[in-house]
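Note that one protein chain of the assembly has been removed; the remaining protein chains are unaltered in position.
Let's look at subunit A:
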Amino acid sequence: MNQETIGHTTMSHNTLSTTALEQVYDQLAEGITQAGAEKEALFLTKLALLLANQVGDANQVSESIDEALKNL
C-alpha cells in the first residue's frame, strides 16, 4: 500500500516533488500559525513578493496572481 499510484503533475518547468511539496506545506502552515491571525496576511504577502523576486519574471507572477484569484 505504500506504492499507491499518485497523479503526476503536468507543468513543464521546475516543479516540486511530492516530498518537497509536503515539506513546503508543513513549513508554510507552521509559518502562518507562527505569524498569528493579526499578521498572517502580511506574512503571506511578504512571502509572495519574495518568491516573485526569485522567479524574476513579471508575466509569470501575473499569471499566478490570476490563477490564485480563481475558485476563492
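Couple of notes before you dig in:
The criterion applied here is as follows: a residue touches a chain if its C-beta (ideal position, glycine included) is under 8 Å from a C-beta of that chain, and two chains touch if they have at least 3 such contacts; residues count from 1.
Operating definition for what follows: contacts and distances are computed from a predicted model.
Going by its UniProt record, the hidden chain of the complex is named "FAD-dependent monooxygenase" among "Sarcosine oxidase subunit gamma", "Nitrogenase molybdenum-iron protein alpha chain", "ABC transporter ATP-binding protein" or "FAD-dependent monooxygenase". Touch with the hidden chain on the side of subunit A covers residues 1-11, 15-16, 18, 21-22, 25-26, 28-34, 37, 40, 67, 70-72.
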